[in-house]
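One structure is given here, and the rest of the page talks about it.
Only one protein chain is missing from this complex, and each of the others stays in its spot.
Chains: A, B and C, in written order; residue numbering restarts at 1 for each.
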Amino acid sequence: MIYKTEIRGPLIQGDKSFSQISREILAPIDAKTPMWWYFAMATSLGMLGFGLYCIYLTLANGIGSWGLNNSVGWGWAIVNFVWWIGIGHAGTAFSIFLLILRQQWRTAINRAAEAMTVVAVMCAGLFPLLHMGRPWLFFYIFPYPNTRGPLWVNFNSPLFWDFVAITAYILISASFWYFGMVPDFATIRDTTKSKIKKAVYGFFAFGWTGSSREWLRYEGLSFVLGGIAAVLVVSVHSIVSTDFAVGVIPGWHTTIFPPYFVIGAIFSGFAMVLTLVTIMRGAYKMNDFITDSHIDAVCRVLIFISLIMGTAYMTEIFMAWYSGSIYEYSIIFESRMFGDYAFQFWAMFVANAVVPQLFWFKAVRKRILIVFLISIIINIGMWFERFNIVITSLSRDYLPANWANYSPSWVEVGIFIGTLGLFTAGVLMFFRYIPMIAISEVKSVAKYNKPQTTHQTGHHE
Amino acid sequence: METKYWRSLEERNDPATFRKSEIRAEYEHKKSVIKGENGSSRRDFLKAFGFTIGGTALLASCNRPVEKAIPYLIKPEEVTPGMANYYASTFYEGNEYCSILVKVRDGRPIKIEGNDLSPVSRKGTSARVQASVLNLYDDARYKGPLKDKEPVTWEILDKEVIESLDQLNTENRKVVLLTPTVISPAFREVIAGLLATYPNIEWVKYDPVPVSGILTANSESFGSEIIPDYHFDKANIIVSFNADFLGTWLSPVEYTKKYSSGRDLTTGRRMSRHYQLEAHMSVTGANADIRIPMKPSQESAALADLYHELLRLSGSTAESGKSGIDELSSVASDLWANKGLGIVVSGSNRKENQLIVNAINEMLGNHGSTITFDRPLLTRQSTVAPMERFIGELTNGSLGGVILYDVNPVYDHPKGSQIAGALKNLSLSVSMSDRPDETTTLCRYNATGTHFLESWGDAEPKAGFYSLTQPVIQPLFDGRQPEESLLRWSRNSIAYYDYLKEFWRAELFPQQTQFSEFNAFWNDSLQKGVFEGPALSSLPAYNDLNLNEALQSVGKPSDGWELILYETIALGNGKFANNPWLQELPDPMAKISWDNFVSVPVEWADANGVENESVIVVNGIEMPVFVQPGQADQTMAVALGYGRTEAGKTGNNIGFNVFPLVQASSEDRQFWLPGVTVETTTKTYPLALSQTHHSMEGRPIARESTFAEWQLNPSAGNEIREDHIKHSTTLYEKPDYPGHHWGLAIDLNACTGCGNCTISCQVENNIPVIGKEQVRNRRIMHWIRIDRYYSGKPQNPYVSFQPVMCQQCDNAPCENVCPVAATPHSDEGLNQMAYNRCVGTRYCLNNCPYRVRRFNWLKFVKSDKFDYHTNSDLGRMVLNPDVTVRSRGVVEKCTFCVQRIQDKKQTAKIEGRPLQDGEIEPACVQSCPSSALVFGDMNDKTSQVFRLIGKTTDPEIPGDPRNYHLLEELHTLPSVGYLTKIRNTNT
Amino acid sequence: MKYADITKFWLPRHVLPFFIFIAGFLLLMPVEVLGDTESQESHSVSLADVRRGERFFKGLLPFNREHQACASCHNLSPTDTLNWNPSAYELAQKFLTRDINEFRNAVMQPSGAKMTASHQGFVLEDEDLGHIKAYLDDMAMKGPESTKPTFFNLLIFLGLGLILTWALVEMLFLRKIRYKFIPVLLFLGAFGAQAQMVITDAIRLGRQKAYAPDQPIKFSHAVHVGEQGIDCMYCHTTADHSKSAGLPATDLCMNCHVLIREGTNSGKFEIAKIIESHETGDPIEWTRIHNLPEHVFFSHAVHVGAAKLDCASCHGPVEEMHVMRQHSDLSMGWCVNCHRDTQVDFNDNGYYDTYIKLHEQMKAGEIDTIRAVDTGANDCMRCHY
Partner (left out) sequence: MNKKYFTGVFHDEESLVKAFGRLREAGIKPEEVYTPYPIHEILDGMGNKTRITHAAFFYGLFAVIGLLSFMYYVSVIDWPLVFGGKPFNAFPSFIVVTIVATILIITLATLFTFSVRAKIFPGKQAEIVHPRATDDKFVMLFSDTIGKEKEEIVVHIIQEHGEVEK
């Protein structure tokens, strides 16, 4: 195994002892909470509060408080759902694919990616529930024995698939993330001086000691979860794509959707990871763990995915023309590219297929601020992609008499803002209370990097 | 059809009767105590009204209040809880006549359907007739007699009115009884009695939209003020100048029936050719084979031109070309080729124009064949002069008093404000309205009337055709029908029911020979609702009096803008403005509800940067714009009937009133005005458009062909279907249904786009009214909508109407995607919707290529935000107890009126016989005046629907060559088939 | 009264006496106090009279009586057991508008056979009768005694929640108790009990099997159907041709009760209510037992008229029910499963001639019976539209 190569540079910079690694990674947890954190948290909670108010309005008045109509039955809620789910793909994709590919550089990032996954999937999971007309009856979707005959559910419905997939995804990604943290919680438990922290983290550490028996089964578990979660990464967003691809609506009914969605999800996920780690580097001085070469690697991946995205867009456009279907042609050309929603289409195209090409230049990759901005642009572009798919298709379907435009109401926008608040609040909580980087994994890759020092006190603070 | 009669209310102890006084008290109490939704459940309300359980369902909540069941004290023979009875009756309001059947369920009238026995309306209804049942349950109705807006007893009111009348009589001051055209012979007799008692009373007839032009012209041409009987079914060539005879002109239901039977290609091979010359795109114009835009001021010239062209064809020499309409020569040659088989009509109120029309028809020999005089139409008999005289007397103070019946001149007469000012000065002003209006609220007394469903009466819409109005519910409030009031004031104490019966015994019983005993005759007439007496025997003869003067008076068409004032299909003259169903019915052409607007020509709009929802100033009035393709150049049109101020919570201040713009003189009232000034503004005004895209984008949606091509190839225009059938393939087995497989055929050639089916469906299926804002949000709830497409030149486009409801696809895309199995397919091929299972994901709505599913976006029922009929106990009485009232958050859609299917199947099962073809009629099919919709069992090889659309699951049995399915290429296998529209153009 | 009937179902059968005591104490106290002040102001009769009348009614006075107390036959509050005699409140209402002489006659010189038997040997002074009437009048003004409080279940549920929380905290954090099984057992017990309560209530939600509310008239199906053998359709006339089976109109009752003025069980009191209704024209407000949700459209006609189902197959042994109760649970599953089992009259009912294919298959011997489900009886839109 190659842990240190000429090309990539060291995975961790600055000669660090294990103890130092622990201290530095745990520093945000042990140290005094910085002011900006409170400020950011207050802002996030404010956004969340506004979102909750909008959710209250939706529940109290009905979906009619949104901007939807009889032709466009799904709007921002579904756009946001798909977007968040896409972002939520990064964690698992990061951990799993890079694990399978034996990319050791993932260790510094996968914890953040997984945390982001969990929070993003939580944000995403809100929308299918909220956009239901009668959310209090959501349990109808469970195939449970009942006194109605029993009346089961419809296994043909992509929404049922979706429901199973999202449930599975949120449970699996959360447990994957959590079990990865157990050894780190044990580390906190054993290193902290605060009694409360000792009790709390001790509780969450599940009695972990680091014995060989535990590590043995832990490795086995990682193997199993890693293996099946790899299937999940592909299947979940494929299933989300069937929400559209199984539909009969032009612009939805296409076989390109499953791979297109999976790639898109990874694209937006990686972009969000990039956003997050640049913030981590900036705010918590994690430069030694998240090195320039980490950023560089993610950027290179993004170029590749961006090319795939561009290809997908071109394929859609080509097929709309080549298929000879007047309905497809009308959707792509008359509605998306040059119609009422042209801005959204071109915003998507430029942000996803053009802007990331800047990463070809090393100068761009090296400038963290530009990288950060591009990562944000990609996230916005991916949002527009979902907007394009969901709304343009619905607003210009088969019978022109039904054509109707859609614009969101402020309540819908408020709910989106609320989920952004929820996401940032979750991420801030993660920064504050959970080791941002998988300590034990970093240590395992750090082992050959480090001089054999015997007396490391490691009390830098 | 179970047509029953009842003997009289006195003999009948119906459930609504026995606590009559309590009902009113409780109703008042409830109104004051309960506001909005808290507390009064439907059942409490039913209990209050003394009905038995089994009523309208609201989606269940989990907690169950203890329910009370109240049996009848003495069960009336005819009323069975849970079963509907039908009673024949008559609708006549706003100069519109219709013979109807009223569906009464558990003592409440809940639906109106056409009476197939009527020789006039022939089972047809109009949107207003359908919606009129809701007027019964209108909150705005007066609860009892009023004096100075305060409740009084009938005794006091009668005493004071009689005293005033006596006094005015002794003072010999004139009193005017103002009514619209009265078609009730018995009521006319009552009025005669009143006039005999009080010689100082003068009877003045006033119709808001009169046809005085026809009446005066015919009095000159034929010697009497009559409106002839037009046989649009017998005509080969129909030429209409501004006459919207399928929408609002004279007797549209009757004419629609006849018109469509003259163009029916499912049974015959004959089709009339229809020329329409008009300025504003009307429903009639939209259905015309050849529509020629024409300014109103061009009409007399155009008529003269046509007359002269015909003269030339007859061999005489004549000059023409004054109007500048070139197509008239081909119109003339068509007419000439079909001598005796043409109809020329004009909607003009100008006597001279009508004289020319009469001359043309006479020259063509149409009189006596397509235009007959043995059954003249009696629904609009008023001329303008007496009304003008009345206004003069009223304003100069010479009038002593006025008694108003069913008129609202303050609102709908151009001199309304003068009348309003003068009314207050009268010592006696009595209205007999059952609900407030602009005139009634100014009157001193209101002898509160009743709704026609609470009243006795009769009608003679056409000479010799009689029908009866019978009450189907006890008066909900302390009203008294005006006939009764007039009898009281004539010091006649007989009940109007007895009066009516005696009148029929004396006048109509001798006219027939079938029954020897009067009661048998009476019961039979009540049961059927109609009685056919002999036609007029002495027919008038034509003379060309004043024709030359008329021809000479023809001037050049004027330059400049002309504004047309027209009645809409939904609201008519505005009498029904407080009816939320009608307010929400999209205008057939503009697809706008809840407003009137000014239609402007496309070219002018483009040139001036005016678009829909812009505001322009016309003669100083700000009006929102709708850009209307086909609007004649330099003309604009705006609808009457809006801008009511005293109609009630729904109808007040909707749109603006243009009746004051009507050109009134002592001779006639013209519903257009020349020399209009137009200014554009930068303002906008939101309009509730329910369709915003007007082109089919080249898609084969509403298919059409021409008559000539159809004669050569019956599948003309439908060629693409062959291709679709060829490509139809599936991995799955063909769907197969063991028993029934319901199908619906829609003949696009018959559909006139009138929107009657929409209202009928709304009444039958408890479809909520959602108001302007939500309609504008494109959330209209109608289960059946009529898509309207334009093709061709925007200056004068072809119009296609296409009714679209749930297509009940056998491979329904919506069914697959519902996660909770709320919408599976039934064993009878229906696409089912279980509201109570629905959680509202709206995926079905998205995945329906026809977009016929409707989502309950908000709480539309019992909600203060949607303060229409469902927000009051009274208004909710109209709800159909056989259809669930949907809660917020569920999807709904057309069910093919499954409650009717189930009902008829149940009857057949109990009787142990198979269902008959045509026995089941969904509300839309039932109400269609042009019989465009046919419903039936496609598994029944003898059924009419099988003949038309074949078996939709089997491409081998495609049905009529004109049949196609909407978006057939998607292989959704719809159970609805459309028959192509055929245009009888001369190209 | 409206919700009282529901509360009967909500009362747990294993109520701790402790809770009853506390809650009962808390709830009854203020009612008493309030009642006193009201009656003092509103009546000319003194409170002492009412109190004395109450004692007589309840059998506390006279001290040496040989007959039963009024209250032993005339219930003061609704009971679960069948009591044919009119309740105290019903009596109170009936005699509110009548004077003391009528009351005395009714009590001391009863007319019907049943009353004569039970009112035998009454020794009551006129004064005491006056007190009893005062008590009853007071009751008629105030309304019936309040029924038992309704929220025991909630209290128990919350109490269990407290135990559960404590046990969880103890198990995880406090660890004060030596024996670990104590919090574990408490936790499991409390959790189990809560779960059981939730499940039973959830199952009962919207179900009313065995619902047997008090009716305004103690009408016994056991007497009319069982003993007298009256056919169901005699009273429920529209069952075979209308959606609703129909409640008999009062004049239908009068067909028989114009003659029969006294019942074997209830005496004259109950039948008098019908006669009164007939005379005054006030309909009897029965409490509906078989309640289907409002989105269900059930038709008696098709089940009774076409399918010729026996009434008892859904309504159970009505002929044995003195108090009518709901026999079946009327859940959707109950309907649907019956449709799966029930054969239709396929060959004899001419309606089914439409089902040509099924007839052919039957002839060919491919299928032997047609069940309701085969003709689409379990389609959603058979009942929901």
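As a convention for this text, a contact is a pair of C-beta atoms (placed from the backbone, for glycine too) under 8 Å apart; a residue touches a chain by one contact, two chains touch by 3 or more.
No experiment lies behind these values; they were computed from the predicted model shown.
Have a look at A:39, A:56, A:142 or A:155 and name the one touching the chain we're not showing.
Checking each option in A:39, A:56, A:142 or A:155, the one touching the absent chain turns out to be A:155.
Out of B:250, B:265, B:949 or B:973, point to the residue that touches the absent chain in the complete complex.
Checking the options B:250, B:265, B:949 or B:973, the one contacting the hidden chain is B:973.
One chain is left out of this view; which of A:38, A:203, A:304 or A:360 touches it in the full complex?
A:203
Which of B:663, B:811, B:863 or B:944 sits in contact with the chain that's absent?
B:811
Using the document's definition of touch, tell me which of C:69, C:155 or C:171 contacts the absent chain.
C:171
Applying the definition given at the start, please give the residues of subunit B touching the unseen chain.
Touch with the absent chain occurs at residues 732-733, 735, 809-816, 818, 821, 824-825, 973.
Counting contacts across the full complex, list the positions on subunit A that touch the omitted chain.
Residues 17-19, 21-22, 143, 149-152, 154-157, 160-161, 164-165, 167-168, 171-172, 175-176, 179, 182-183, 186-187, 189-191, 202-221, 223-225, 228-229, 231-232, 235-236, 239, 242, 439-441, 443-444, 447, 450, 452-454, 456, 458 of subunit A touch the chain that is not shown.
Here is the rule we go by: only the chains that are shown with their structure count from here on.
Which chain, with its centre taken as the mean C-alpha position, is closest to the global C-alpha centre?
Taking the mean of all protein C-alpha atoms as reference, the closest chain is B.
Could you work out how far the Cα centre of subunit B sits from that of subunit C, in whole Å?
51
From the C-alpha centre of subunit A to that of subunit B, how far is it in Å?
58
For subunit B, jot down the residues that touch at least 2 other chains.
If we look for residues of subunit B contacting two or more partner chains, we find 824, 837.
Send over the residues of subunit A in touch with two or more other chains.
In subunit A, 151 touch at least two other chains.
Going by the contact rule set out above, which residues of subunit A touch subunit B in the complex?
Those residues of subunit A that touch subunit B are 61-65, 67-71, 73-74, 128, 131-135, 137-138, 140-141, 151-154, 156-160, 163, 243, 246-249, 326-327, 330, 394, 397-405.
Can you name the residues of subunit A that touch subunit C in the complex?
So the residues of subunit A in touch with subunit C come to 146-151, 199, 203.
Show me the residue ranges of subunit B that touch subunit C in the complex, using the header's touch definition.
18, 47, 50, 52-54, 56-60, 62, 64-75, 80-83, 736, 738-740, 822-824, 826-828, 830, 832-837, 882-884, 895, 898-899, 902, 905-906, 908-915, 937, 939-940
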